[in-house]
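Inspection log for the structure reproduced underneath, given as structure tokens.
Removed from the display is one protein chain of the complex; every other protein chain stays in position.
== chain A ==
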Amino acid sequence: MSSAESFEQRSLHAGIVGETLQPVSRKVPATEPPEWPTNAELQVVGKNAPRMDALEKVTGRARYTFDVQLPGMLYTRVINSTVPHARIKSIDTSRAEQYPGVRAVHVLERLLMAAELRDSSAEADERYPLVRFNGQPIAAVAATSARAAEAAARLVRIEYEPLPHVTELEDAMQPDAPAVFPGPTEQSASAGGGGAPRGLPQKGNLRGPSKGGSRGEIERGFREADVIVEGEYRTQVQTHTPLETHGIVADWRDDELTLYSSTQHVFSVREEAAEVFKLPEEKIRVVSDYTGGGFGAKYGIGNYGTLAIHLSRKARAPVRMVLDRREEHVSVGNRPSSLQRLKIGARSDGTLTAIQLRSFGTGGVAAGAGVGSCQHSMYPCPNVSIEHYDVFTNAGPCAAFRGPGQAQGIFAFEQAIDALAARLQMDPVALRNKIDTRDADDVRARAAERRIGAEKFGWSKRRAPGSDPGPIKHGLGMAQSMWPYIVNSYTTCELRISGSGSVDAFCGTQDIGTGTRTVFAQVVAEELGLQPEEITVHVGDTRFPPGPPSGGSRVTSSLTPAARNAAYAAARDIANRVAPLLDVKAEELVFRGGRIEKRDDPATSLAFAEALQRAGIETLVHRADRRDDYAGYARKSGELNISPHAIGGVQFAEVSVDTETGVVKVERVLAVHDCGRPINPKLVESQILGGVIQGVSYALYEDRRLDAATGVQLNANIDQYKMVGARETPAIEVHLIELLGGQSSTDARGVAEPANVATAAAVANAFFNATGKRIYTLPMTPANVLAALRSE
């Protein structure tokens, strides 16, 4: 934007609709559309339009990367390491190359996703990347059939020189543990989060401490405390397990590389392909019509994509690379484990005086096993001490996973706050009322959510811990959510409106099942007075204008203002051309019910398409950007902007604990959430249901298990990696508030992560209320539960 751009002071509204809406003054770019009224007064936005791609999905017509079939396409098989830590002495691919049907074989020269040595000279003499986990991709074969690729892959001979390995967090922390890396490492942040600060000290497998969020004097804080609660919390490694595994179809041509990718960000795929293959980005096109789940792990090309592109280049044919279920569990990401020693001091009225966290986590061969920001950013506290260590193990690399860090962090932190309430003999809701007091939207949202939730859930019926006399004990618990409100710069939408009245909307961002197509269409339709199904939405293609990653709960917050801005510009353009036909001023025209009409005089009007024809319009093209939030950001980092206002959410859970068998059942959950202006409440509700279900699954069942002797994952499948299914799904009620912030032309925010991060803590707090014992270890398997019940 040019520096001459004019801004104007506008009076907008902020607060919770129906409760606390207040005028606020904001400096707004003069080109921004006027503020929308509340959802109740809008025609399409705020309504439950059916998901736009639902028909394609229920009929099997939706084409995922998994379904892409190109003429002459080759099938592949990856050769993965069978040892957890080794130097590769030799690789012989000659027999594989000669196998009938084989068109290309490629050996990886560099391993993506893992941390890299700060001083690469330690391994400079290695011909191949060192093997650091069992299942690490080494090479791949492309052949005319999947059967031939599989047979040929078995013929690749790899000679290993084994090195000592370590797979468990606490073993790897020992000073004499086998070193996963021979020296200090770095790992820059990936598009999906993860990564770690640069230049941290590293001793053996321990990298850190990182001390972000620390402030004040911790010892003084504890001296000023009337009560102190302490606990050691453990969370497990969780794998993403999207139903569609990671996959890419690479089609290398002399003039262009086309990648069909199951991804959360087509532009991250293009960026990494350009970097690894030294290609200009303009020579790469990435397409993602449908992605069968991501949850944080699907960014970039990864090692599998690197192999696919090499194979396509060598074979001069399109190559399909789709991971099998074992590879999906092992090699393309997971939520790191954590060990969190948390100590909180408070005055007898609940005021926090000290928060001390010393945490460890392992993301296998990758850094970025942090435990979120909740400890230092959720509740005011003058003295905070944080020391976090990433611990390397010989296990597959972590990746961002829905609420990265925060899900682990809140499990411990919100239990500690619950423990504090118990110590102070305060109600947990009342304690949060006392301490959740920053000046921010999420704080105001949670205050309402606690009140609404407590009433709807029957919180007043909560009894003293361990009240049930029999072996099966019931309890209620609650926990709070917090996730940054993120906006992606470089978000642009384009509208093309033809004289026949057809409207096409373009943005490169993708719809991974969150409903992006639908909210995009709704916002455009609202501005043009049309129905969502009259808008043809085009997403998931790097040929379209830049759009945000489907991660960090940032698509709706980034995309919809750009969409509205483009539609508003188009509407004003149309109004200017149509006004003379109706003998009115352009400013008097409104777009409503498929017509363009004079405000307060609907009789003076034309149908949308007719108006365009009569005005002689052939094609109109309008583009607009996501402008910065009107009140600005707390932090900016590249394309990522973080608002001082976060997203809240409060969840309540009821559990039953069978104290004889150790079986925990989540009976019901109430999830009360905010996401700015909900564009489509039904789709928001769907995402919240999913967040809660994944949270219950994390709390009760999921647990990646490695065999310590071999580093092999023992449950790299769907039958033994236990997740919530239909039988384990609790009754879930969702309540949504409409919160305006006066920050953008739609004021929409995301919800995917806030819906997930509080669940495990709410369940754990209900466990305490049921049994009088705290469950410090996830998942709440019978063994962990019985151990907790036996503890002092």
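Convention: contacts are C-beta pairs under 8 Å (C-beta built on N, C-alpha and C of every residue); 3 or more make two chains touch, one makes a residue touch a chain; residues count from 1.
Simple rule for what comes next: contacts and distances are computed from a predicted model.
S.K.: One chain of this complex is missing from the view, so tell me which of "ATP synthase gamma chain", "ABC transporter permease subunit", "Glutamine amidotransferase family protein" or "(2Fe-2S)-binding protein" is its UniProt name.
M.R.: In UniProt, the chain excluded from the picture bears the name "(2Fe-2S)-binding protein".
S.K.: Determine which one of A:Thr235, A:Gln375, A:Thr514 or A:Asn765 touches the chain that has been left out.
M.R.: The single option touching the absent chain is A:Thr514.
S.K.: Which is it among A:Gly46, A:Pro84, A:Gly221 or A:Pro242 that touches the chain not included here?
M.R.: The single option touching the absent chain is A:Pro242.
S.K.: For the chain left out of this view, which of A:Val724, A:Ala748 or A:Val763 touches it?
M.R.: Considering the complete complex, A:Val724 is the one touching the chain left out.
S.K.: Thinking of the whole complex, not just what is shown, which of A:Lys27, A:Arg110, A:Arg127 or A:Arg147 touches the missing chain?
M.R.: Of all options in A:Lys27, A:Arg110, A:Arg127 or A:Arg147, contact with the hidden chain holds for A:Arg147.
S.K.: With the missing chain put back, which residues of chain A would touch it? List them for me.
M.R.: Touch with the absent chain occurs at residues 50-51, 53-64, 66-67, 69, 146-147, 240-244, 290-293, 295, 324-325, 512-515, 682-683, 685-687, 689-694, 717-719, 723-727, 729, 732.
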